[in-house]
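Read the structure below first, then the notes.
The complex appears here minus one protein chain, its other protein chains still in place.
Up next is chain A:
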Amino acid sequence: MAAGVAAWLPFARAAAIGWMPVAKCPMPIAPRDDKRQDELIILNVSGRRFQTWRTTLDRYPDTLLGSSEKEFFYNEETKEYFFDRDPDAFRSVLNFYRTGKLHYPRYECISAYDEELAFFGIIPEIIGDCCYEEYKDRKRENAERLMDDLEENKDCKLPDMSFRETMWRAFENPHTSTMALVFYYVTGFFIAVSVITNVVETVPCGATPTQKDMPCGERYMVAFFCMDTACVMVFTVEYLMRLFAAPSRYRFMRSVMSIIDVVAILPYYIGLVMTDNEDVSGAFVTLRVFRVFRIFKFSRHSQGLRILGYTLKSCASELGFLLFSLTMAIIIFATVMFYAEKGSSSSKFTSIPASFWYTIVTMTTLGYGDMVPKTIAGKIFGSICSLSGVLVIALPVPVIVSNFSRIYHQNQRADKRRAQKKSRMTRIRIAKKGSSNAYLQSKHNGLMNELLDLTGSEGDQLHLNKTCSLLESQHHHLLHCLEKTTAHEFVDEQIYEQNCLESALQSYPSRTPSISSQEGLTGTCCSRRTRKSLPLPNSSMPALHTLSHTQGLQELSTIHMHCPDPQTRVVSRSSLNMQANEVGRIHAKERQTTAAVISFQTNPSVTAEGDGHRSSNVRPSIQTTASSNIVKVSAL
């Protein structure tokens, strides 16, 4: 519950009078308010005095200023609380108490601010939405800086890294060791050599008297083949080594860089495998084109290339739109030109697709001149086409370029916001759940306290007493009144699911008729049946944990420490699923029973009595009236 609305709690409680005439069950007793007078507290932070009401600080009892921890800082002579901290940062801390919202001042250093928050016991996650993004940004930058520092220190080789890990690190960060650097440069050199060979082998070398002019590739076939082989061998070795060193081979094989590697070396092997078969040599020639992909291997060596690739990927939609609008314009003008030139003889505009070429060449202001319109209409439209080409292409290009950088940053910010939105929703949900969980927990605490009072054990009482502010207890009382009005109870989501499941099961005949016959006994507003075969509900254990089933059995054994020797326990196999109260009842002699759902890890002994004692079955978290009934029985 936000502090801001804490001031309205008295109003909400007063308005609860509206429920009284229609309430089904009698109302619980209100918590007493001992402190009547509100007083001013002086907080002296490094000489600057802040004053506020005591109740303002009491709104958050789990922080330093809201709890009794501040008494450590109380100065008797001056009757004020002295803190030797930064007064500027303290302003936001105090404003948090006043308004319920924590703000992050931009001029403040992030680590200094974090320290102040930690000192005053405030978790940074409750920073308000207005400042949260900024805070997270600064925090991330700081964390990155720390990580960089850390990595620089970590670059000295850790003694217990396996050979595989060393190799992977060497591949990823060439500057870590000399070997890595050498490897980096060698591969780079071979990529360059390979690319240059591919280029040069198509250049026509000088004609010899015997043969006509032929490309160098065919003339010095052996030499080129040897160079190609050498390059491919280096690439293959490199790929295999990376594959070996990769921490996750499957993920490595799926990555873009490894696909490029494979595509770069595959043509060679395919070429080796294939013989000089005339049919497939055509396909083989096409394969050689793929050798040019080796140039993309440079992207491992160049950070800038990687960023460009990423930018293009992220601006794909903008580029796509540009392409789309260009295509529209091309189709329009091609159609127009085709129909305009249809009449003229020996026109090159034989079809609309043929006119595409003219349109593209004209719009990009290339103007090769291989296709020119001859009719007047064609020339008119042709000129319109070239003018519009200037507009369509030349103008957006700078805009697109600036868009790149803008959109790149914007995308990053949008992603950040989306990620933060999810976490923001989660925070809100958690806060809501926290407040309702707090209520359920305090209900249970109240119950346990009552039961413990009656059974007389003191040991557990202390361990259940949570610091609950007056405000919280009043709020819980309000919710309790609402429960009484409608004769229904607030429960946790999991228990609700179980109940629904159970009520579905209720339509089937029960296995142990003795249980079902006992239902009407308690006769209070809300009663529940035993669970027969469903797993133990862990509803009554919020004191230890958030409600979760799986851990139930384990933790319960810790509370169960008081349970004495098993022989005296009257437990039957079917009571394995029994609720806590019943256990409390059955163990009437044992004054130290805890009213928790207890797991029966000791030997259950079957007795006939067990069935007889069993009555219906209210969970301890339910109502105080029901539990008081049960407890009375246990005194028997």
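Here is the rule we use: contacts are C-beta pairs under 8 Å (C-beta built on N, C-alpha and C of every residue); 3 or more make two chains touch, one makes a residue touch a chain; residues count from 1.
Operating definition for what follows: contacts and distances are computed from a predicted model.
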item: Name under which UniProt lists the unshown chain, selected from "Protein HIRA", "Kv channel interacting protein 3b, calsenilin", "serine C-palmitoyltransferase" or "Carboxypeptidase A1"; value: "Kv channel interacting protein 3b, calsenilin"
item: Sole residue of A:R13, A:R85 or A:K379 that reaches the chain not shown, by the stated touch rule; value: A:R13
item: Touch residues of chain A, complete complex, unshown partner; value: 1-2, 4-24, 26-27, 30, 32-33, 38, 98-99, 432-433, 435-436, 475, 478-479, 481-483, 485-486, 488-493, 495-496, 499-500, 503, 526, 528, 622
